[in-house]
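A protein chain is absent from this complex, but the other protein chains hold their places.
A, B and C label the chains in the order they appear, each numbered from 1.
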Amino acid sequence: MTYSIAILGASGYTGAELVRLIATHPEMKITALSADRKAGQSMAEVFPHLRHLDLPLLVKIEEIDFAGIDLCFCALPHKTSQEVISNLPKTLKIVDLSADFRLRDPEAYEKWYGNPHSAVEMQGEAVYGLTEFYRDEIAKARLVAGTGCNAATGQYALRPLIEGGLIDLDDIIIDLKTGVSGAGRSLKENLLHAELSEGAHAYAAGGTHRHLGEFDQEFSAIAGRPVQVQFTPHLLPANRGIIATVYVKGDAQAIHAAFAAAYADEPFVEVLPMGDIPSSRHVRGSNFVHIGVTADRIDGRAVIFCALDNLTKGSSGQALQNANLMLGLEETTGLMLAPVFP
Amino acid sequence: MTYSIAILGASGYTGAELVRLIATHPEMKITALSADRKAGQSMAEVFPHLRHLDLPLLVKIEEIDFAGIDLCFCALPHKTSQEVISNLPKTLKIVDLSADFRLRDPEAYEKWYGNPHSAVEMQGEAVYGLTEFYRDEIAKARLVAGTGCNAATGQYALRPLIEGGLIDLDDIIIDLKTGVSGAGRSLKENLLHAELSEGAHAYAAGGTHRHLGEFDQEFSAIAGRPVQVQFTPHLLPANRGIIATVYVKGDAQAIHAAFAAAYADEPFVEVLPMGDIPSSRHVRGSNFVHIGVTADRIDGRAVIFCALDNLTKGSSGQALQNANLMLGLEETTGLMLAPVFP
Amino acid sequence: MTYSIAILGASGYTGAELVRLIATHPEMKITALSADRKAGQSMAEVFPHLRHLDLPLLVKIEEIDFAGIDLCFCALPHKTSQEVISNLPKTLKIVDLSADFRLRDPEAYEKWYGNPHSAVEMQGEAVYGLTEFYRDEIAKARLVAGTGCNAATGQYALRPLIEGGLIDLDDIIIDLKTGVSGAGRSLKENLLHAELSEGAHAYAAGGTHRHLGEFDQEFSAIAGRPVQVQFTPHLLPANRGIIATVYVKGDAQAIHAAFAAAYADEPFVEVLPMGDIPSSRHVRGSNFVHIGVTADRIDGRAVIFCALDNLTKGSSGQALQNANLMLGLEETTGLMLAPVFP
Partner (left out) sequence: MTYSIAILGASGYTGAELVRLIATHPEMKITALSADRKAGQSMAEVFPHLRHLDLPLLVKIEEIDFAGIDLCFCALPHKTSQEVISNLPKTLKIVDLSADFRLRDPEAYEKWYGNPHSAVEMQGEAVYGLTEFYRDEIAKARLVAGTGCNAATGQYALRPLIEGGLIDLDDIIIDLKTGVSGAGRSLKENLLHAELSEGAHAYAAGGTHRHLGEFDQEFSAIAGRPVQVQFTPHLLPANRGIIATVYVKGDAQAIHAAFAAAYADEPFVEVLPMGDIPSSRHVRGSNFVHIGVTADRIDGRAVIFCALDNLTKGSSGQALQNANLMLGLEETTGLMLAPVFP
C-alpha cells in the first residue's frame, strides 16, 4: 500500500530533507507540498537537487485538500505551526517538526518562546518524538512533536545515565557543535559563507538556548526532581552534523555499559567501543547516531560524545521514523541510507 | 534473488562508495571485501561511517573464494588492476573501476600510463562503461571498464554534439573543476585540508591529464576522424562533485535540442531549461547528471555546463549501474537516492 | 607626514579591507568612516576583527567634514557612488571602488549597468585604476576608478599579449573562479554557507557579466579594433581569491617572455617559471598577483593562469596602491604584507 503524504513548509531545509528521504521510501508518495512565499513554483526551482523527482507544485496550505492525505509533515516555523495545525482536520495524522508541541507545559512554552501558546488544548495530545524513548506512544499518536536537533543529541547522551542514576545531576555540561543547516535557510548576515566559514563561535551561551526547555522537561521527568544542565551550542563551518561533548561525573565503564544495554536493539544508535570517539562526518546524511565514552584522567569523571545529522536524525529522518510507526510500517523503512562520506 | 558481490580495494573512496550504495540495494549482498594493507581490519575501523552494516572482514585477495561470487567490483589502482584481473576466474563478471581497460589501443594505454599493458588480450574483451552510450554491450559483457570521472563528465557534455555534427571539432575546450575525493585517499601534501581548502588551482594543465586518452579515443571514434580537445582540470575545496564548463563553436539552441533528444529517456541525465546553470552541489551523493546550455554573446558560440558526483555517477554509481545491467537487473536498482543538499 | 583618510561605505567587505590595510600604513590615519544604515555604531560592532583599532564611529556621509581630509576612499554601491561623489568637494582626492567611473563611454555604462550615468562630466576626469598600466595618470589624478576584481585579473593575463600582438584576438576565453567575498556582504540565499559550500557553479554566463564592459573598453583600446572575449565567472566555496584560466591561440614561450618583460620591475606581479601553475591560496590577503603559462599539447595554443585576492589586489589593495601614488608616497607603502597561508 502507498500512503499519501503532504509536507507543509517544503521550501526550507527540513522540508527538502523530507522530500529527499521519501523519494526512495517504498510506501509513501508525496501528493501535496506547500510553501507560502514560493507557492506556484516547482520544487526544481526551489531545490534544484530534487529536479529528477515527479513532485506536485508548491501551493498555499489552503489550496490543499487534506481528504486524501494519510499523514502530514508540518515543517513550518514555530508559532505558525500551532496556528496551522489547529485548523487542520482533527483526524489527520501529523508529524510536526517545529518547537510548538515539544513542551507540555504552556508556561514553559511561553518562557522559552516568548509568546503564549494558542493551541493549548492540543499540547496534551502531542507525543514527544524522540522515537527510542516514546516508541509505543508514538505508534498510537495522532500528533507527534519532533524534537529539537540539539535536544535530541543531548538526550541520546544522557537519558540512560539519568535513568540509571549513574551521574551527578547537578554537574552536567553539554558543549555542542552544530553545522549551519540547523539555522535554516534564513537570510542572516552571520550565516553567509564569508562570515561563517573558516572559524567557529558559540551562540546562545549561558543557558539561553530554547532547546534547554526540552532538556529541563525530559531530564527532570526522568529524574523525578528538577534537573538543569549547562548547554553551549557552537556553530561549525560545516553544513550538516552535530557533535555533542558531554561532561559528567560518574563511572565511565558503568556509563558505557548503560549505553550498550539501552541501545542494544536500536537500529539507528551505534555505541562505539570504549574510548573510541565519533565524528559528525560519519553520520552525514543518515539517520544514525554514534555514541562514544571516554574516562577522564580525573577519577569519577567521564566524557561522552554523541554525533548525529541535525537534518536527518535530528529532524526529518526522525520525523519519518515516527511517521512509519504512526502508519503501522516497519520503523526503519526508507531510512537505512548509509552516511555519505567523504 | 540476491547476488553475491565482492569488492577488491575496499579501503579507498570508490570502494567505500560501492559499499554505501550496495547497503540499500535490494538484490545484492557483499560477501567479500579485500584491502591489501588493511587486511584483517573491519570496515568500521577503516570507514567508521559504515559501522552499522554487517560486513565481512577485509581480507587479502588471495583469501577470497570466488566460486560463490556473482560479480566482482575491482577498485584497485591502475596497473595493479590488470595484474589482479588476469588471475581472476575467466567466467567471473567484473566491473573494473581503474583505468586499465578504458583504452582499447595498447599503445595509447602505454602513452598515457607509462607502462606496457600486461593483459593485452583482455583489452579487446572489455566494454567501455559509459552506460548511456554502451548499454547493450555492457548488458552482455563479462568485463566492463569504468570510465574516468572527468572523462565521463566531458563525454556527457560532448558526445551528442559530435555525433550530431553540431560543433567545430577543432575548437573544443573543457575547463573542469573537481572535488578532492577524485584524487583518492592518498597521503599527498597538496591534499591536506590546510593546503587544499580556501582556494583553487589547475593541475595537469596543457593536455597532460590521462583522461585525455579517453576523450581522444571516444570523440575520434564518433567523429570518424582524429579529435583533440583542450582539457584543464582544477581542484576545488570541496569533497565531491565535478562541474565541467565546455566551450564550443556551434548553435546553442541546436545544442540544447540535441541534449534534450539524446537524454529524453535517460533515468539519470537531466537537461536543464535553456540558460539554466547546474551546480555540482545539486548532484552530491547521487547518480544524477545535470546539463545546462547557454549561448554566448558572440554569435555561434555556446557554453555547456555538466555536473555530476565524481564518486557516484563518475565512478561507483556508474559501476553499480553497469553491474545491474550485467546481472539482468533493472538498471536503476539501488541508484535512485536523491542528492544530499545542503 | 600623516595623511587624513575618509572611507565611505565602511560596513562592507572592501571598506573593512581598507581599514585592515591602513591599520599598519605608516603615513595614513583614518579620520572618518561612513555607513549609512549602521551609522552610530562602532567598527568593532560591525567588524569585530577590527576591535583593537582606535577608529572613529561610523557616521552618515553628510556628517563628515571633508575640509581636513586628504583623500577619500568611496566603497559604496555603483549608482550611489556617482551621486555621492558629485556632491563631494571638487578638490578632494578620491579613489572610487565602485563601477561608476570605470567605463569612459556613458552609453557603455548604461548598457552594462542599466541606468543612465548621472555624473557624465566626471567620467572624463576619472582615471582607470589598473596601477601597472595607468601609473603616471593615476599619480596626477584627482579621481581614480578602481577596476572590477575579475576585470583586473583578466587584464593582468592579457594586456601584454594584446599589446604585443601575440594572440588571436577573436578566440580568447577567460574561465574565472572567484571566492565569495567578491559578491559582498549582501543577504542573498545563494551566498549562505549552506548553499555555497561544498560545490561550485558558474553565474552570469554567456557574456552577461558587467566586468565585460571593462574588458571590451580596455582590450579594444590596446588593439585598436573591437575585441570581445568570452568570460565565464564561477563561484568557489572559498572566501577570497580569484584564479583565471585564460585560453589563447599563440606561442606559449613568446607569451611567457612577454609577461617576464612586462612585469620585470613590478613590485606586486610575480611571473612563475614556465609551466608552473599558481593558486589563489598563495596570494590570500595580499596585494600580489601570480601568473603562470602552460603550452597546450595542441600546437599554437597556450593556457594562462592568473591569481590574485579579489579584496586586496582586486579591490582595496589596488585602491591603496593608487592612493599612495596620488599622495606622492612610495607606491608599495603599507602593501608588502605577505599572503596568509595556510
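FYI, a contact is a pair of C-beta atoms (placed from the backbone, for glycine too) under 8 Å apart; a residue touches a chain by one contact, two chains touch by 3 or more.
As the structure is a computational prediction, the values presented were derived from the model and not from experiment.
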item	value
Of A:Ser197, A:Gln217, A:Asn287 or A:Gln318, the one touching the omitted chain in the full complex	A:Ser197
Sole contact to the chain not displayed, among A:Ile243, A:Leu311 or A:Leu329	A:Ile243
Contact residue for the chain not shown (choose from B:Lys60, B:Lys79 or B:Arg185)	B:Arg185
Residues from chain C at the interface with the omitted partner, ascending	13, 16, 19-20, 23-24, 47-53, 181, 198, 239-240, 268, 270, 272, 278-279, 281-286, 288, 290, 336-342
For chain B, residues in touch with the removed chain	13, 180-181, 185, 187-189, 191-198, 237, 239
Residues from chain A at the interface with the omitted partner, ascending	171, 173, 175, 177, 179, 194-195, 197-203, 205-208, 212, 228, 230, 232, 234, 236-241, 243, 245, 247, 275, 277-282, 284, 294-298, 301, 303, 305, 307, 342
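As a convention for this text, only the chains that are shown with their structure count from here on.
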item	value
Chain with minimal offset from the mean of all protein Cα atoms	B
Distance from the mean Cα position of chain B to that of chain A, given in whole angstrom	35
Chain B-chain C separation of Cα centroids, rounded to whole Å	39
Of all residues in chain C, the ones touching two or more other chains	194-195, 197-198, 237, 239
